[in-house]
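Below are the structure tokens for one structure; questions will follow.
Omission of a single protein chain aside, the complex is shown with its protein chains in their original locations.
This part shows chain A:
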Amino acid sequence: MTTATIPEVSPRVGPVEGLRQSLTLAWRTVVQVRHNPWEMSDFSIQPIMFVLLFTYVFGGAIAGSTSDYLTFMLPGMVVMNMLFVTLYVGQGLNTDLTKGVFDRLRSLPVARWAPLAGRIAADQVKQAWSIVLVLGVGMLLGFRLGTSVAGLLGAVVLLLVFALAFSWVAVLVGVVAKDPERVQIFGFTALFPLTFVSNVFVPAETMPGWLQAFVDVNPISILTDACRGLMLGDPWYTGAVAVPVVQSLVWAGVILAVFAPLSVWALKRRV
């Protein structure tokens, strides 16, 4: 008769307990990656292919030498890859919503914010792994750090902070999209133009004035500048690196402030 005894019920979940539950859910996503590590290649092969294509096909024409172009482009490639990897939050969340896993989680006595927090926390692990992947390929091809290891770590931390904020855009897409495939379609239709109209592949100076104006405020350009400054320094990025770093953080704050409440609202409407 063990099942029929009335268990003790507690009135609410404490924040520490909620954090532990989020970490448990993050563990789940890490296990998914461990089972299928090359699932990452869905998005990461893209940047790696771009690194190879742009370096060897366009590199000579754009920058005069392939190794110069690789150095110029790789920080931007890491940024682009980071944006695409955030889509995993959206895809994972969408899968949970469509398969009913999200309902099961909500039916358990866990903190209301734990399922979402767990998703986003786990995404940071995937982010770190994919940054290493793209940088690793770059280094194999001859990319060399122009600053210090501290600069590189600073860039990685900045990328992760930005990813955390941008994950909320992916959450919104994941909630609104009908199925996981559509989350990926969003990636292609929105993120590709946004990264192409930036300074990731070519310097903005060569573009017409009106386009330059957009490129200069595009957060992807700003973050790329910050990464160039932190990883390469002179002559790839001249000027105070603190400027694009602070601007990137401000952008991250704005994205978070807009998309976090919007996503939570959309999620409440969907479930």
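Going forward, a residue touches a chain if its C-beta (ideal position, glycine included) is under 8 Å from a C-beta of that chain, and two chains touch if they have at least 3 such contacts; residues count from 1.
In the analysis below, contacts and distances are computed from a predicted model.
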UniProt lists the protein of the undisplayed chain, choosing from "Oleandomycin transport system ATP-binding protein", "dihydrouracil dehydrogenase (NAD(+))", "Glutamyl-tRNA(Gln) amidotransferase subunit A" or "Nitrite reductase small subunit NirD", as "Oleandomycin transport system ATP-binding protein"
Options A:Gly100, A:Pro208 or A:Pro235, residue touching the unrepresented chain:
A:Gly100
Since one chain has been left out of the picture, which residues of chain A touch it in the full complex?
1-7, 9-13, 17, 21, 24-25, 27-28, 31-32, 35-36, 99-101, 103-110, 114, 271
